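Yeah, one chain of the complex is gone here, protein chain that is, but the others are all in their spots.
This part shows chain A:
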Amino acid sequence: MRRDKLRRLALPASLLGAILLLALAAPVLPLGNPVSQDINHRLAGISAGHWLGQDEYGRDVLTRLIWGARVSLSVAVSATVIATIVGTLLGILGGYFRGMVEIGTVRMAEIVLCFPPMLLALLVVTLLGPGAGTLIFTLAILFTPTFARVAYAETLSVRALDYVTAQEALGARSGRILLRTLLPNIAPPLIVQFSLTIAAAMLLESGLSFLGLGVVPPDPSWGLMIRGARTTMEQAPLLLLWPCLALTGTVLVLNLFCDRLRNALDPGTGGRSRPGFLRRLAVLAGAAEQPAAVPGLLAVRKLTLEVQGPTGPVPVVRDVNITVAPGETLAVVGESGSGKTLTGLAVMGLLPAAVRVTAGQILYTGRDGRTRDLLRLPERALRALRGRDLSMVFQDPASSLNPLLRIDAHLGEALRAHGQRQGIAARVVELLRNVGLPDPESRARSYPHELSGGQRQRVMIAAAIANHPRLLLADEPTTALDVTVQAQILDLLAGLKRSEEGMGMVFVTHNLAVVAEIADRVAVMYAGEVVEEGPVAEVFAAPRHPYTAALIASTPEGDAERLTSIPGRVPQAWAMPEGCRFAPRCEHARAICDQSAPALESPAPGRTTRCLRWKELA
């Protein structure tokens, strides 16, 4: 991954190197004198001796372009480097120490922002006289506050992170924290700012030279060349083109370079995925209508989901079978990476763009008694089901409500989307009362931020049951909540199961105790497979898969002196074991477990397990 990023850096780096080399090598290149005039051939076109023609004084344009690059680049680069160093220093000090230091650094720098840049430039040039040195000084002053602000903002956000506190807890001096911890972590936005500023500095240099405030003629600079060419634009339009081309090209190369450099410095993986609108483009082929062979509400058959891995497609969910009967609650339980959330999202047709359905059926029996395969249903038809027949409650109630909309707008939208037109306000209040929100009339007019986490989750649940869904999918709905609030929400969901007649529920969670609290049946997932399924009480009393048993044993409950832990960790999707996926961590594994993948077996009516040795272990 890192090598790939460095390779992507090679092209802009070599282009930038070529530009710099050309400018540096100007004195040794076989070029003429950039200021020697040849009035006889003023405005002459392209010729063998003058590849880009001659300007209004007959000077060679190519020579002046390359010599001008020296001036333009050195002014822009030195001014930006100075601004970066000074601005970053001010910003990082102000952001880290706050208080008086902040006033002395960032706030002082901000005063410069109050002056119109051109006015400030004019002032400095008037005081110091035109020239390259003045120009660098002016530009550095102009750009310093921007860097100070960026560095300040970044320092504030990085400083709040635990790894900075960890350095303080280690006893590190402030200097060490600033240099070794803060600076590398605030660098990426500063690099972007650097590339933008260098481009802006080159343009401003051109502008100031153009106004006669920067580089003094006859010294060449791109700005002066543009200025000169403008007067003779009618006779020799090409003269304007060359310096503009040089300026634009250099700016583009710089931007590209800094962009790639920032990517290369980013330690993350940075995967590329398809945009969201292509999400359900790959609907499986085949008829959506299915004979009503399955009694019940939902039957997921042999569902397999894939993502594109580094070396080809990788199955993240494999051969998953689950069923939900009307009025039943199925808990899908597993650790992170088990595929439990993806299975839930597949039912809703809301899989992330990177995940592809490759096989299976999701059979849903609607109110009309007809059974459809959701994987083969067109998006339009599925959208009509979503929010009415199928609805969902998410883990994080803080980010699933739009902060700009009032609560009644959220709920009203859910009702209107499925055809209700009248009595919406009354129904909203009724819904809020049903989910136990105190004072529903005034709560309906509140914004999400005025509610607590538990209350927001109640609103999410109200939205989910607004249209009396047949199937409610709850993805870790209590994980983000406090224990006492979690108990309330579980209580509410249990109550809804009684009041919403026939509503089935799929409850995705990692918490076995919550499963015991809420579910009738449980499907235990591990590494993309359902390894055991059955009634909760039976499975927990006598697990028939070693993973289920180990998971139960590692739950901190009861009086055991020591917790039983499962060694190792869930295998990565692209490095799945050949045989049983749990075998490397299983204390009962035998040689045979590593060789063949176990099939689903039924140890008792209504139960399944994916273990070769369940009989011996029982």
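In the analysis below, a residue touches a chain if its C-beta (ideal position, glycine included) is under 8 Å from a C-beta of that chain, and two chains touch if they have at least 3 such contacts; residues count from 1.
Here is the rule we use: contacts and distances are computed from a predicted model.
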Given the options "Cytochrome b/b6 domain-containing protein", "Protein ImuA", "Glutathione import ATP-binding protein GsiA" or "Carbohydrate ABC transporter membrane protein 1 (CUT1 family)", say which is the protein name UniProt records for the missing chain.
-> "Glutathione import ATP-binding protein GsiA"
Among A:4, A:491 or A:587, single out the residue that touches the unshown chain.
-> A:491
Out of A:267, A:419 or A:605, which touches the unshown chain?
-> A:267
Check each of A:80, A:105, A:181 or A:195 against the chain that is not shown and name the one that touches it.
-> A:181
Contact residue for the chain not shown (choose from A:44, A:409 or A:552) = A:552
Can you work out which residue in A:86, A:316, A:512 or A:593 touches the chain that's missing from view?
-> A:512
Name every residue on chain A in touch with the hidden partner chain.
-> 161-163, 165-173, 176, 180-181, 184-185, 265, 267-269, 335-336, 452-455, 482-488, 490-491, 510-517, 540, 550-552, 554-558, 562-567, 569-570
